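Only one protein chain is missing; all other protein chains are in place.
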Amino acid sequence: MISARNVTKRFGEFVALDDVSVNVPSGALMALLGPSGSGKSTLLRVIAGLEKPDAGDVFISGREATQLRPQQRGVGFVFQHYAPFKHMTVADNVAFGLTVRRRPKQEIRDRVHELLELVQLEGLGKRYPAQLSGGQRQRMALARALAVEPEVLLLDEPFGALDARVRQELREWLRRLHDEVHVTTVFVTHDQEEAMQIADHIVLVNHGRVEQIGTPQDLYERPANEFVLTFVGEATKFRGDLVRPHDVVLGALPEDGAEEALVERIAYLGFEVRVQLVLGDGERFDAQITHDEAERLELARGQIIYARLVRRADVATRDELVRPLA
Amino acid sequence: MAVDAAAVRAPAAVRTPRFAEVAGGGFIVGYLSLVVLLPLAALAAEAGNFEHAVTNREAVSALKLTLGLALAVALVNAVVGTATAWVLVRDDFRGKRIVNAVIDLPFALPTIVAGLTLLALYGPRGSSGINLAYTRAGVLVALLFVTLPFVVRTVQPVLLELDTEMEEAAASLGARSTSIFRRIVFPNLLPAILSGVALAFARAVGEFGAVVLISGNLPFKTEMASVYIYGRIQSNDASGAAALSLVLLLISFATLLLVGALRRWATRHDRQD
Partner (left out) sequence: MIARISLRVGVLVYLAAILLVPVGLVFWRTFEHGVGPAWDAVTTPDAKHAFWLTLKIAAIAVPLNTVFGVLCALAIVRHRFPGKGVLNAVVDLPLALSPVVVGLSIVLLYSRDGWLGSLPFQVLFATPAMVLATIFVSLPFVVREVVPVLREIGTDQEEAAATLGAGAFSTFRRVTLPAIRWAVAYGVILTTARAIGEYGAVRVVSGNIEGKTQTMTLLVQDSYDNYDITGAYAASVLLAMIAIATLLLMTMFRPREEST
């Protein structure tokens, strides 16, 4: 397990991390999520030892790692642009960590073969990185990091440089790999969909501070503040409140607390229906309802409907959520 | 060398009119012929009695000295030039920009002036107290002066482009600093170092102005090939001078081919097959 405590890091005037504390449970797949410049990559690099924090400690598997160089931390690191050793073959790349540890040649050969199979690059060992596609290079980088059996696997925006379809495939592939190999894994991403889709836990950071830590469900249903609400999942403004579109309930009859609204546009998104509505005073908002509900209401453009807020979950207070995980 | 064989064929809309192509091509060929090719052809034609001119003792001695010193200088530059490029790219200190500019001084300074400045420090009345006049060491220092920029300037851009992430990756995989330099940085720098070495070698082989003052031009001791050739010219031995010149010309050509091959070798991993 990994623990970063009260980590602060400045680059000149710019504060990249401001007293950040994060615990990563053993064997978990955790996402460090946040917009550009939020400090997530910096935090990852601090954990890896590629940056020295101005304040704070890092613990890896219970040992204090703050003073250790990257070579000594037992972390595997995967870069956004793969950082392949372009003058070496794929096999030599994957073997590198073992070569440097002077393992016997046969052992290295076997392990490389095993890993290339694991990442589905068998037969490509003799090629050079320049001859691989982006997705293949990233899988090579993963195999290389896994070769030395790290206690911790750190990935810095691993799929950022790939196109959409490959990104989707590799995302799912990473999840399955993690289920198989069970190494404590932390990955950095700015894509909330990616984090929501594959992570066990998410740390949402912004401007060098932690906004919320929790499961994807926690962040979606119990956002700690407005930033979390708007960054993760959909949000819409209804009568001054920022809420999830599916918290807005539509009905055919006026009821207590319901507002009269005009249906402006209806979008059929598979199972769900997104409705764009406008209130009497011109305020616009969205509601999200199921196909069945839309049919029951006989929803049509120009229809007058009654909208009410029914929160599925409450917005928790900040303190409750920034608690260390067991 | 920046020039290479690949061309971008312009599409029809931008193609130059035929007569301009022919005129331009004609000008280029004519210019090069007049300036470079005809004189060199005249040189080749004059190198009669080649064997005798090249195998006489003084010529052989001059050639051996030249090649030996040029090689020594090239190797020194391989080490010092790489170190200098490293310091200029990876280190930071006040005045670094000035040092970076100063590296090109041997390119900008006339060779005879370089020779004079070295005499001021290392000559008979030199301020350093060390007298290198009439010695091979003196010639060596003169050659080090004029070849200083070559390896530095070929290695610098490669070092600048080198992805530090590769070194970080190697560190995260457990490699120590020396290991990282040996396995990651050096292999990627090697082609550039060799290119610079080849250029420095070619320059040193042909150097005249910087060595002519400090060496004293003692035959069999400190006489460089270029000075020997000059002596032959002064003695009206045109064919003798031409013969050894032809040898130097061939060495120059061979060096250029080597540098071209090195460039192709350097970029072999960037090409997708």
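Read from first to last, the chains carry the letters A and B; within each, the first residue is number 1.
Assume contacts are C-beta pairs under 8 Å (C-beta built on N, C-alpha and C of every residue); 3 or more make two chains touch, one makes a residue touch a chain.
Fair warning: this is a prediction, and the values are worked out from it, not measured in the lab.
Asks: Given that one chain is not shown, what are the shown chains it touches?
Replies: Result: the unshown chain touches B.
Asks: Which listed residue (B:Thr135, B:Gln156 or B:Asn188) would be found touching the missing chain in the intact complex?
Replies: B:Gln156
Asks: Which is it among B:Val60, B:Leu75, B:Val102 or B:Leu218 that touches the chain not included here?
Replies: Per the contact definition at the top, the residue touching the missing chain is B:Val102.
Asks: What does the interface between chain B and the hidden chain look like in terms of residue numbers?
Replies: Interface with the chain not displayed, on the chain B side: 1-5, 7-11, 13-17, 20-21, 24-25, 27-28, 31-32, 34-40, 42-43, 45-46, 80, 83-84, 86-89, 91, 93, 96-97, 99-114, 116-118, 120-122, 127-128, 141, 144-145, 148, 153, 156-157, 160, 199, 202-203, 205-209, 212-213, 225-227, 229-230, 233, 238, 241-242, 245, 248-249, 252-253, 255-257, 260.
Quick note on the criterion: only the chains that are shown with their structure count from here on.
Asks: Return the distance between the CA-based centres of chain A and chain B, expressed in whole Å.
Replies: 53
Asks: Applying the document's contact rule, which stretches of chain A touch chain B when the two form their complex?
Replies: Answer in residue numbers: 48-50, 69-71, 73, 75-77, 79, 81, 83-87, 96-97, 100-101, 128-131, 141, 144-145, 147-148.
Asks: Contact residues on chain B for chain A in the complex?
Replies: Touching chain A: residues 163, 165-166, 168-176, 179, 183-184, 187-188, 269-273 of chain B.
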